[in-house]
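For this depiction, one protein chain was excluded, whereas all remaining protein chains were kept in their positions.
Presenting chain A:
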Amino acid sequence: MKIRIVSLLASVAAGSVLASPAAAQHAGHSPAEPQQSAEAQADAKTKCEEEAERHRAMGHPVADGACEPAAQPEAAMDRSQMDHSTMDHGAMTAQDGHSGMTMPVDAARPQALPESHEGMDHGSMPQGKPAEGAMDHSQMNHGEMGQAEASSSMDHGQMDHSQMNHGETPSQDRQGMDHSAMQMGSDDDIPLLPPPPEAGSGPARAAVAIWGEEAMNEARRELVRETDGGMRFWFQGDRLEYRAREGKDGYLWDIQGYYGGDIDKFWFKSEGEGSFGEPIEGAEVQALWSRAIAPFFDFQAGVRQDLTGPERTHAVIGIQGIAPYQFEVDAAAFVSTKGDVTARFEGELDQRITQRLILQPRAEIALSAQDIPELGIGAGLDRIEAGLRLRYEFAREFAPYVGVSQEWRIGDSADFARAAGEDPSVTNYVVGVRFWF
């Protein structure tokens, strides 16, 4: 399918070329590659002058005024004035590199070149602009052209294309490479600078002059608030479960949530468990300030209040977040009002079996720096809990699960448990629900 472009700005000198079917512009190229017209590059005046300079430096006569403003495209480059007859293309040894150039095959032969650019088929250059721009130099083997080239905006000296067979490279690849090479080179000429003094300084206030200080300040505040991610409330019931086990069945809750913005949050946690028909065995709440300190981790500090057993309040510091391999981890150290130091590490990992069926291994380890007999805690490793829960996410927010959870009391803690008539090793078969909102 050919695009018909009619009456295209007659002032464009090469309008006749543009108006012709795409295939005609690309004689010698695959018609299926319209983007090849890229090779028909027109160039800006400055570029042209640079090129002219280079050619003068190379000993090629280039007429002054060869680069006219782009507004006069036909005159922009009087090709007949640009005599390349002394250009020794023979010095470019890898002649097969020329097969990638836009020149017709006969022009690509070195002996066909020494006339002038008139000798080349510039039919694919709609602007009649400097041929240097149109001739994609990066496709030529400039390896032999030495450092004289290196000072130009395109650092040919550093480009060793001698290993490339452009004749066989698909045109698309060639194009991609060539142009990025050119960009890279020219960037070096543009300094990385802060804005000049004329750019002004301070807050953006242009609209204030038109709409008034008060209205704009209010709107700006609203915009800042609106694009800040906002404050939000999150509540998660991570584990709310029924625990079937030897003896009396039990229950467990493990909830957490926050209110806050991206960096600072108020975080709360509560855990508790017990057996049906008995008083709650253990329950606690934590109130924490949580601060994002790394992409995947929050630092947390606050207090923990035990709701069962002897009166205890703890100071808490901890880290919560996501470790490499997607482990969700929560590590906290506690110092109680009695001076007891304990710590807890929790880790869980979501393994997606399908998009909605998720297997979650979970482990929790409790440590203590000292014996705490009234709490049944022994120094060292106190307790280990390992669980496996399989949940189905009916919605992301609502996922019932079944699983198994094994608890061990370790060392002195196990002794305390036995002394209290409890089994230091308990297997729970659990059914529960995980939800958040």
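One rule holds in what follows: a residue touches a chain if its C-beta (ideal position, glycine included) is under 8 Å from a C-beta of that chain, and two chains touch if they have at least 3 such contacts; residues count from 1.
Here is the rule we use: contacts and distances are computed from a predicted model.
**Q** According to its UniProt entry, is the unseen chain "Oligopeptide-binding protein AppA", "4Fe-4S dicluster containing protein", "TRAP transporter large permease protein" or "Copper resistance system multicopper oxidase"?
**A** For the chain not displayed, UniProt's protein name is "Copper resistance system multicopper oxidase".
**Q** Out of A:A244, A:I280 or A:I293, which touches the unshown chain?
**A** A:I293
**Q** What residue numbers in chain A mark contact with the hidden partner chain?
**A** Contacting residues on chain A, toward the hidden partner: 1, 3-9, 12, 18, 22, 32, 34-35, 37-38, 41-47, 70-71, 73, 127, 129, 133, 138, 158-161, 163-164, 173, 175-184, 186-187, 189-193, 195-196, 198-207, 210-211, 215-216, 218-230, 232, 234, 262-263, 292-296, 322, 324-326, 351-355, 396-397, 436.
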